[in-house]
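For this view, one protein chain was removed and the others were kept in their places.
Labels run A and B following the written order; every chain starts at residue 1.
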Amino acid sequence: MNKLNNTQGLNIPENYLVTPAYVFFLIHSMQVGVGILGFEKYLVEKAGFDAWISVLIAGGILHIILWMMYRLLQNGGGDIVQIHNSIFGKYIGGLLSLLFCAYYTLLAFTVIITFIEVIKVWVFPGLQVWVFAFVLIWLVYYLVSGGFRVITGICLISVIIGLPILLLKFFPVEAGHTMNIYPMISHDLTDILGATKQSILSFIGLEFLLIYYPFIKQPEKSKKWAHFGIFYTTMLYLISVLVTFVYYSEEQLKQVVWGTISAWKIVEFPFIERFEFVGIAMWLYVILPNICLGLWGATRIPKRVFKIKQKYVVITFCIALYFPAVLLDGRPVIDMVNNLSGQLGTYVLMYIPVLLVLKMISDKVRKRS
Amino acid sequence: MKIKKTFLILLSVLLLTGCLPSKSVEENAIVQIVGYDVGEDERIQGTVSIPQYGKSEDKQAASELYLTVDADSTKDVEVEIQKQSSKPISIGKLAVTLYSKELAETDLGDIVDVLSRDPRLSRNMFLGIVEGSSRELIESGFTQDETTSKHLQGLIENNTRHNFPSTSLHDFLYAYYAEGMDPFLPMLKKRESFVELSGVAFFKKGMLVAEVPDTKIFTFKMLKENFTRGMQDLPFEGGTIMMDNIGSKVDYNISGPMDNPTFDIKISLKAEVNEMAGVDRNASPQLAKEMEDKFVEYFNKETAELISLFKEKGIDPLGIGNFTKTRRKDFDLTKWQGHYADLEVNVIVDVQITEYGIFS
Partner (left out) sequence: MWKWKRKEKQQQPQQQEKKKQNGTLSEFIQAMQESEDFVHYNLSGSTRCTISYLKTMCDSQVLNRSVLSTLNQKSLPTLRDMQESIPVENVRVTSKLDLIEEKVMYGYIMIQLHEKDEEVVLVPAISLESRNVSIPEVEFSVVGPKEAFVETMNTNINLIRKRLPLPQLTIKEMNVGKVTKTRVAVIYIDGIVNQDNVDTVQQRLKGIEVDQLTDSSFITQIIADNSNSPFPQLLDTERPDRVVSNLVEGKVAILIDGSPHALTCPTTVVEFFGASDDYFLPWHLATAFRLIRLFAVIFSVLSTPLYVAVLTYHHEMIPAALMATIVSSRSDIPFPPILEVIVLELTIELLREAGARLPTKIGQTIGIVGGIVIGTAAVDAGLTSNVLLIIVALSALASFTTPIYQIGNTIRLIRFPFLIGAQLWGLIGVSMCMVYFIGHLIKLQSIGRPFFEPLYPLRIKDLKDAFIRLPFNKQTERPVLMRTEDPQRMNQSRVNAKRDIDE
């Protein structure tokens, strides 16, 4: 316990902590973002209609990584900055933590530009990005300035609002060709593993646990909720994949950039048609936790490393995010940024086992000496 | 405080400039139906109809404005029509798109590509092939209190609940892009004062290659999907009997090696017989049995004809290839297409007549 008290910034007053059950919402809402709107296409390119197996495998891998993260955090007694400092020392550790900060920022940034792209393609081709991005980032700033509890609240709301969108999956199933999915594995293992890697890209987000872990009340109890969150995400992705496979033919899906949005088009109610507009508007709730938590995580690291006020870091980062969000444009660039953040995401996930091993070695060394 | 104030002022200025150029609904020319014909000099002739909604009281007035232009491509049609319209053209509510048979026989590939790309379009839109000129069909105005688009939309929708297999832009694109599957579309024909669904047009990729008349649609639908409605008549002992389908199920199965597979299509059909014009016998199990046999015989003949037509033209609207692909690991499209003409397709029809109507 003494060790905890020594580290500045880790002693979080109790009224800023959240109960363990919220880890479910934090993990789940961070994993689901813009990716789910169009990830099916990339899976199908790799493994065809067998890609649903890849989703399950990816879910399994994430469970293992989550378990490792908990091991790491429970022994490390704090967040990623603390762990880095204890393994690599102040300077190298700080540098590595800053890399994490960059990665978190990139994630938030990716979500912002992809969402703007979706709006430009589907709703307003003539959107003045510089105004929209300004308001969006201001909104994010407003939420982030409320602190971690507010962000958790947004995660919760996002999951609740996301539920009715899930029910819309019923419409494509009704219109689809159910015989397309047949438990027949026609692709070899490398294809399926390729698709697994691809689906991990859209699954990233749980690594934020490394930074908000100290904010959880009785963190040991949150374990099951975290696993539950990943399980729920996996099921959600699995359902999405299956529905998309039922609705589109394999070659058709390769042409469709945003499968889920296209499928919303067929939703019709007596008072409303063309549900994709509502869907995209509601999607704001789903992506906001990504941006907010991303920005919060990214700005907390400088606070912990340099001991500066997070408030100013958030403002700086908001301004820093705004200009590239306005300037970057066009499908190829956005694809590139998405791929980059996905790649980095997989590296981060691969880094966690390495970190765990290093941590165990350093603990042992320290014990001896 | 000062920063906050300047920030607020800045924000409101931003918001003022942030307004998008917008037009309210009534200021748009909402195109609901568009037809394409072959124009002069290898150009496309496009015809649109724009409903003119009446003011306040007479809401349902069916007056329409028809505009026809010659253009180089379907996108160009939109541009050309814009030149003739007093209001901006909005194609978001497009409900029916028609192509003349002549045009469809050349190639619809490019047009289809546009349809699948444009985010404004609905995927529930109907496509149709017109025997003759689609312009004439659009401009003829069939009913007093409905627009042409609403009429045609209703016509196709109603038929898909009965004898015609389900069709929409999405279904067309599904089959168009799928391996081992070819699309089909309803054919429309203008009679003197009305329009009717006259048959099915079968495509090989984007090209119209075959068509069957409306009498065979029931058989085709039976092969294609499960359904619970639809009617089929049949000459029987000098008279005619009319069968009302109350539940038809179809099941595909493939067996044998990939180089020489056998394809089984099992259909089980439950039906009522409601009309026996010119048949001078009392209803009895015996009669039902005879009628069942007669129907089986009829369907066997019809399905065999259809399938041989498909084989001859090298098209696969039933999606047999697509089905095989999901069941067989070693599916190879080019090989499959090579074998397709020799594929053994067995259709087993089982008809069960359960009722004779309320009067026996």
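One rule holds in what follows: contacts are C-beta pairs under 8 Å (C-beta built on N, C-alpha and C of every residue); 3 or more make two chains touch, one makes a residue touch a chain.
If you're wondering where the values come from, they're calculated on a predicted model, not measured in any experiment.
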Seminar exercise, completed: Where A:Val135, A:Ile185 or A:Met235 are the choices, the one touching the absent chain is A:Val135
Problem set entry | Sole residue of A:Leu56, A:Val121 or A:Ile157 that reaches the chain not shown, by the stated touch rule | A:Ile157
Exercise. Looking at B:Leu20, B:Ala277 or B:Leu333, which makes contact with the chain not pictured?
Worked result: B:Leu20
Exercise. Of the residues A:Val121, A:Met282 or A:Ile315, which one touches the chain left out of the display?
Worked result: A:Met282
Exercise. So which of A:Leu72, A:Ala108, A:Leu143 or A:Ala263 would be touching the chain we can't see?
Worked result: A:Leu143
Problem set entry | Touch with the omitted chain, as defined above, among B:Lys101, B:Lys150, B:His170 or B:Lys190 | B:Lys150
Exercise. In the complete complex, which positions of chain B touch the hidden chain?
Worked result: 15, 18-20, 22-26, 28, 30, 32, 51, 53-56, 58-60, 90, 92-93, 95, 120, 122, 150, 153
Seminar exercise, completed: Note that chain A touches the absent chain at residues 18-19, 21, 119, 123-124, 127, 132, 135-136, 139, 142-143, 146, 149-150, 152-154, 156-157, 268, 270-274, 277-278, 280-282, 284-285, 288
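Throughout what follows, only the chains that are shown with their structure count from here on.
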Seminar exercise, completed: Rounded to the nearest Å, the gap between Cα centres of chain A and chain B is 41
Exercise. Which of the residues in chain B end up touching chain A in this complex?
Worked result: 11, 14-15, 17-18, 20-21, 92, 116, 119, 122-124, 170, 173-179, 181, 252, 322-323, 326-329, 331
Exercise. How about chain A: which of its residues touch chain B in the complex?
Worked result: 49, 121-122, 124, 126-128, 131-132, 134-135, 138, 175, 177, 179-182, 184-186, 248-252, 254-255, 262, 265-266, 268, 273-274
